[in-house]
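Omission of a single protein chain aside, the complex is shown with its protein chains in their original locations.
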Amino acid sequence: MLNVTDLTKTYASTEGPVDVLRAVSLGVTGGESVALTGESGSGKSTLLHLIGGLDRPDSGEIRFFGEEITALGDAARARLRRDRVGLVFQQFNLVPSLTVSQNIALQARLARRADAGWIAELTDRLGLTGLEARYPEQLSGGQQQRVAIGRTLANRPGLILADEPTGNLDEDTGDAVLALMLELAETTGAALIMATHSQRLARRFARRIHIRRGRLEAA
Amino acid sequence: MPDPDYRLSFPRDHGPHPDYRIEWWYLTATLQGADGRDYGVQWTLFRSALAPGEDEGWQSPQVWMGHAAVTSAGQHHYAERLARGGVGQAGVTAEPFRAFIDDWRMEGIDEMRLTARGDAFAYDLDLSAQGPLVLNGVEGYSVKSPDGQASHYFSQPFYEVTGTLTLPEGSVEVTGDGWLDREWSSQPLSEDQDGWDWFSLHFDSGARLMGFELRGAETAFSAATWIAPDGDATPFADGALRATPLETTVFEGREIPTTWRVELPARGVDVTVEALNPAAWMGVSFPYWEGPVRVSGSHSGRGYLEMTGY
Partner (left out) sequence: MPAFLTILSHWRRHPGQLATLILGLALATALWSGVQAINEEARQSYARAAGMLGANGYERLQMPGGGPVPLADYSALRRAGWQVSPVIRGELEADGETWRVMGVEPLTAPPDMLPNGGLQAGIDPGAFLGGPGQAFVADGAEIDPNGQFGLEFIPHPDIAPGLIVTDIGVAARLLDQTDPSFLILLPDQPAGLPDLASVTDLVRVEPQGGEDLSRLTDSFHLNLTAFGFLSFAVGLFIVHATIGLAFEQRRPVFRTLRAIGLPLSRLILVLLAEVTLLALLAGGLGVALGYLVAAALLPDVAGTLRNLYGAEIDGTLAFRPLWAGVGLGIALVGAWLSAAQALWQVARMPLLAPAQPRAWAIASARSTRLQAVAGVLLLAASGAAALVGTGLVMGFLCLGALLLGAALLLPGALSLALRGIGARLRGPLAEWVIADTRQQLPGLSLALMALLLALAANIGVSTMVGSFRLTFLGWLDQRLVAELYVTAADNEEAAEIRAFLAPLVDATLPIANAETRIGGQPVFVYGVVDHATYRDHWPLLETTPAVWDRVATGQVLLVNEQMARAQELSLGDGVDLAPGLSLPVGGVYSDYGNPTGQAIMSLDLLERHFAPVDQSRSAVRVDPEQRQDVIAALDAAFALPEGAVVDQQSVKQASIRVFEQTFRVTGALNILTLGVATFALLASLMTLSSMRLPQVAPLWALGQTRARLARIEVMKTLALVVLTGAVALPVGLALAWVLLAVVNVEAFGWRLPMQVFPLDWLRLLGLALLTSTLAAAYPAVGLLRTPPAHLLKVFSNER
């Protein structure tokens, strides 16, 4: 489903160019859940961003369902994100001006595949029933992240990319959110790649990959 | 410049002398009212030349200043008028004699009509000369200082006066004696002189005394003219007349002698001269004191006192 080959990304910095990713290759099959671990600055967020089409690599290839996406233009990559990818970030996942239910439905509606029944089920399973009319800033951190997961899954994406989704949450809440995410990904058959620096969380994943100084190592 | 050899001639010298810097027609009168009170009247026209000579219209360099006053023991009214020459607002002609500024008039010499008006007073007097003109100093050349400052100076001290004063409380008929002084000069004071005290006294004997003292930084310079009842005049040079202040009155912050001892030993005169109204202050553009006086002592009578430079 996802094939990454020889991906390289270099950022300019005051001390000269920094190689964030060095010839990274990775394959992920449908329904697989992968934990991507590494220190801060090891390149895990960059890898997720490149896969999500949020940024472009300097070289290398990303094939998504066979389609090479690095060559796509801005608009096409935006469409790809809208239709096939679900993104969950550490924070600011939600549109502050929209309510919980509007946020959950947003991506699916943008992709024109909103399914009211599925959204209702998701809301229920995410424990958000009764909070639909609230605005993001009226929610706790855990609730906000559950809304973000709901929004991602409402669109039934092929691939969920999560970048430290529990990084702002306390341990118990984080564990609960992760459990929900894994369960729902499995239910929908979506592949999930989650970046985290926590070995404890990574152990919950079937496959774990460690990234160090821009290179992948099997964990 | 006044010239000692100049001989006065009339009516010519009743008129103005525009080539001289300063000139005046100065009439004072001591009067008795029908109400029994004593009054004094002043009528003065000063001529001052910003430049010698005369010119047309607004370009005339002559500036005229009139002062008029009525004084009694309890009242002192005065007024001032200013005018420039050349436009008919003020002036003097010798023949017929006419001196005027605005509606104030002095007309005729032997028989004179005199009018003036202020905010609170007016007068209208007829004067009749009962004696001859008197030349002061030597043939009308009156020396003012040891440095030789001098003026041309003559008087008519023999006026008999009748007329009406208009005062805030009403009109008063008056009679009395008048004295006209005519003087012109270009440098009336020397540098170190800061003022003068001038007396014109009518004695009950019929004689008159004109005397002045110019106050210098070091010394005073005096002169006098003794006028017999028939008009025969005797000039006295510096030092013959002595004037000594006896009492002073403070007016507008200035200490002004309003009672004097006046002596002319050569004529046996030793009199006390006392202001009828010590408050006879002329608060005009160039302020001075001018008012009627009573005379007692070796001689008795009335007169006028003028004090400048205080």
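Quick notes on this structure:
Order of writing sets the labels: A and B. Residues in every chain begin at 1.
Methods note: a contact is a pair of C-beta atoms (placed from the backbone, for glycine too) under 8 Å apart; a residue touches a chain by one contact, two chains touch by 3 or more.
The shown structure was predicted, so the numbers you read here are calculated from the model rather than taken from an experiment.
For the chain that does not appear, the touching partners among the shown chains are A, B.
Here one chain is not drawn; of A:Arg22, A:Arg79, A:Arg156 or A:Arg213, the residue touching it is A:Arg79.
Touching the chain that is not shown, out of B:Met106, B:Ala122 or B:Leu180: B:Ala122 (per the contact rule at the top). Checked against the full complex, the candidates B:Arg37, B:Arg84 or B:Arg113 give a single residue touching the omitted chain, namely B:Arg84. Panel shows subunit A; residues 11, 45, 49, 52, 54-55, 74-75, 78-83, 87, 89-98, 102, 105-107, 109-111, 135, 137-138, 163-164 of it touch the chain omitted from the view. The chain not displayed touches subunit B at residues 50-51, 57-59, 61, 63, 79, 82-84, 87-89, 100, 102-103, 117-120, 122, 166, 285.
By definition in this document, only the chains that are shown with their structure count from here on.
Averaging Cα coordinates per chain places subunit A and subunit B 120 Å apart.
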